[in-house]
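Of the protein chains in this complex, one is absent; all others appear in place.
The letters A, B and C name the chains in turn, as written, and every chain counts its residues from 1.
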Amino acid sequence: MENKYSKDYTTQELMVAAAAREINDGEVVFVGIGLPVLATLLAQRTHAPNLVMIYEAGVVGAKPARLALSIGDPTLFSGALMALDFHDVFAMFLQRGLCDVSFMSGAQIDKYGNINATVIGDYNKPKVRLPGSGGAYDLGTSKKMLIIARHEKRRFVEKVDFITTVGYLSGRDSRQKAGIKGGGPSAVITNLGILRFEKESKEMYLETYHPGVTVQQVKDNTSWNLKISPRIFETKPPTQEEVMLLRNELDPNGIFLK
Amino acid sequence: MENKYSKDYTTQELMVAAAAREINDGEVVFVGIGLPVLATLLAQRTHAPNLVMIYEAGVVGAKPARLALSIGDPTLFSGALMALDFHDVFAMFLQRGLCDVSFMSGAQIDKYGNINATVIGDYNKPKVRLPGSGGAYDLGTSKKMLIIARHEKRRFVEKVDFITTVGYLSGRDSRQKAGIKGGGPSAVITNLGILRFEKESKEMYLETYHPGVTVQQVKDNTSWNLKISPRIFETKPPTQEEVMLLRNELDPNGIFLK
Amino acid sequence: MRRDNKIVTTEEAIKKFVLNGDTVFLGGFAHLYPYAFVHEMIRQKKENLTLCKHSPELMADMMIGAGVLRKLIFGWFGNPGVGSSHCFRRAVEKEIPQALEIEEYTHFALTTRLKAASMGLPFLPTRSIIGSDLAKYNPNIKFMDCPFSDEKLCVVPAIHPDVAFINVQRADAFGNSQIWGAIGDIREGAFASKKVIVSAEEIVSTEVIRRDPNRTVIPGFLVDVVVEEPWGSHPSYAMGYYDRDNDFYIDYGSRTRTVEGFEEYLNEWIYGVDNRREYIRKLGAEKLLKLKPKSFMSFAVDYGYYP
Partner (left out) sequence: MRRDNKIVTTEEAIKKFVLNGDTVFLGGFAHLYPYAFVHEMIRQKKENLTLCKHSPELMADMMIGAGVLRKLIFGWFGNPGVGSSHCFRRAVEKEIPQALEIEEYTHFALTTRLKAASMGLPFLPTRSIIGSDLAKYNPNIKFMDCPFSDEKLCVVPAIHPDVAFINVQRADAFGNSQIWGAIGDIREGAFASKKVIVSAEEIVSTEVIRRDPNRTVIPGFLVDVVVEEPWGSHPSYAMGYYDRDNDFYIDYGSRTRTVEGFEEYLNEWIYGVDNRREYIRKLGAEKLLKLKPKSFMSFAVDYGYYP
């Protein structure tokens, strides 16, 4: 099949394809459930056949017979390459620096890519109590952190109420200076565009807008004055092959792609 | 069979029986090879059926089909209850404080039960280079350390050239003050007698002499002025049952009992 | 090895080994959660418990809603794959049914606390937490300089729960326990705790254990009592025995949005049954058949016999 761009795709499909393109062949990918799994599987089926998948529940090289519905789904363990203790996942893989890519989301994301998954409002008197870090903090120490999120004003805030997963802290070399390993956030893929971080200041900026989305629309859904790349362009749509794989093979029952 | 004392036994058999009596039922015993294994097996076959055996190679509840010739003998693993990583043996069993009894020997033993298995002479210009600690230091942190050794003047020295395994350091509460876990040496079983440590000073003293041995003989083979218990008595010989078990069942080929 | 048989019922285990005020550990990650023990703690109306569990999911949500927990030491609290944990949120946001003290970590840092205890150390360093806001609200999280480099590390103290509840696939009558699939934090939790209570999907002969010593995660001498409790982890799963009951998680999520909904749920699935056997009967044969996986056997390995 020729690798032509699709003309019939959903925003979710575009987001998954965009995330898949962030993964290089041979990389070790720490996978959760939902869109990140689909992005990883899509990368594996297209340009990254040698990627290695690791799940928090303690499994390397899973070969699931169905789409996992939770991160500890038994289907991830049957026929996998390696099962390991929970502590070892964090110590011997994440802390050891063996993970290249991880996926992240959060209720709040700020302009330095810090993520809040803990609490909205005051910690001791929360307006909304969220689930908390779990593994998220440590996933944030992989070489490339990919953030996937719905672009909303209340989510994209200037400063998060609580730093659960560290992005670039207060920007510049503050992350490195604090002694935090890993490369920090590499891309933010939303339903409106793809955002990256300036090389020096580490402030988030808009790199591409999705077909049919305007730059103003992105700015309107971000609660600080979002920087725009001088070389901004339109996000490349998914290819026909990518859409076909997602619809027919990776999520044929539309469990995550609704 | 009646539990009569034997009249036909070797010194080694007496030493093994004496060591076996130091083990209580239900205790977790860290076993090496040679006489300590025989003592542990003898205790298990007589008064301590519920003792648990752990070997340094990483095996709990071994059921060896032959007498192990080295501490990593495969026969210890076939049919054992649990196999574990080397680091876990030390961390999760010894350092965790789960081991009740361990056996120790050494080229030099001093009056506070410190043991040298590292070097005779200067560390940097050794007269004799010995194998070193290996697991010995950590075995010395079990609740009761049993020392089994040949009683010789050059072995029983006032001060060891090098502390490999900590006994009572410089006596009194110096071991405890240094922050060392475990109960320290509990008994020293030699070919001449059984020695213990004073409650306060922690200095070694002679508690019993073996049948046919004189107190003077023990003193002559100790290079400091050895204290003698005011209630000194003759070591109880092995029972007929013990000798029978050792000869007919535990070491029928005389591998360790020569 | 203790030769005395340690088998008791779940009711006896909870009655004897859980005192009001205890700190309880529940083993597993997604896999092998000890739900049978949790339900029985609620049925016996235990009080003022502290729970140490990085991912307590519905287990703690039920315990909070039923008023069993005073304090929670955790890393993530949601209904996995479904959404919020409503009893937890009501307790933290509105003190319903009562205030809940929380002590919060990352998954890694809390497991590190158990790891330290399981290793007999008073603390362990970790790179987790550095730069996040967690340390601001938790005095048990400290930082130190590496003695060998110029790095700054996070340190957390060992934690020794009073009782560990562990569900395993198989154990013998003395507590020698084997697991396959996700091991989770079971090794650390069992070795960290003062008492260890095991439930097993199957009690097997010691011979089965001895055929494969590398599968043993808890040695019998560490275990106080053993319960045979098939389906003991429902609605979570036991690898090779049954699947995770996703519908049950979704149903719990929607029914417990209100206090009344939770009470009804509690009355139906916990107070409304006397024990696990009744609970399983209530689940019904159709559900059991649906959750049973097809067989996928490991290949045997040869340990060799060395006489």
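Basically, a contact is a pair of C-beta atoms (placed from the backbone, for glycine too) under 8 Å apart; a residue touches a chain by one contact, two chains touch by 3 or more.
Since the structure is predicted, the reported quantities are computational estimates derived from the model, not experimental observations.
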{"item": "Chains shown that the absent chain touches, full complex", "value": "A, B, C"}
{"item": "Candidates A:56, A:73 or A:251 - the one touching the absent chain", "value": "A:73"}
{"item": "Candidate in contact with the missing chain, chosen from B:13, B:27, B:73 or B:100", "value": "B:73"}
{"item": "Among A:91, A:163 or A:226, the residue in touch with the chain that has been omitted", "value": "A:91"}
{"item": "Contact residue for the chain not shown (choose from B:6, B:95 or B:240)", "value": "B:95"}
{"item": "Missing-chain contacts mapped onto chain C", "value": "120-127, 140, 142, 144, 146-149, 151, 153, 155, 157, 169, 178, 180-181, 183, 208, 211-212, 214-215, 239-241, 243, 293-307"}
{"item": "Absent chain, residues of chain A that touch it", "value": "26, 28, 49-50, 52, 59-61, 63-66, 73-75, 77-83, 91-92, 94-98, 181"}
{"item": "Chain not shown, touching residues in chain B", "value": "33, 56-59, 69-74, 77-79, 83-87, 90-91, 94-95, 118, 123-124, 126-129, 131-138, 141, 162-166, 169, 175, 178-181"}
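We take it that only the chains that are shown with their structure count from here on.
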{"item": "Euclidean distance of C-alpha centroids - chain B vs chain C, Å", "value": "40"}
{"item": "Sites on chain A at which at least two other chains make contact", "value": "none"}
{"item": "Two or more partner chains touched - positions in chain C", "value": "187"}
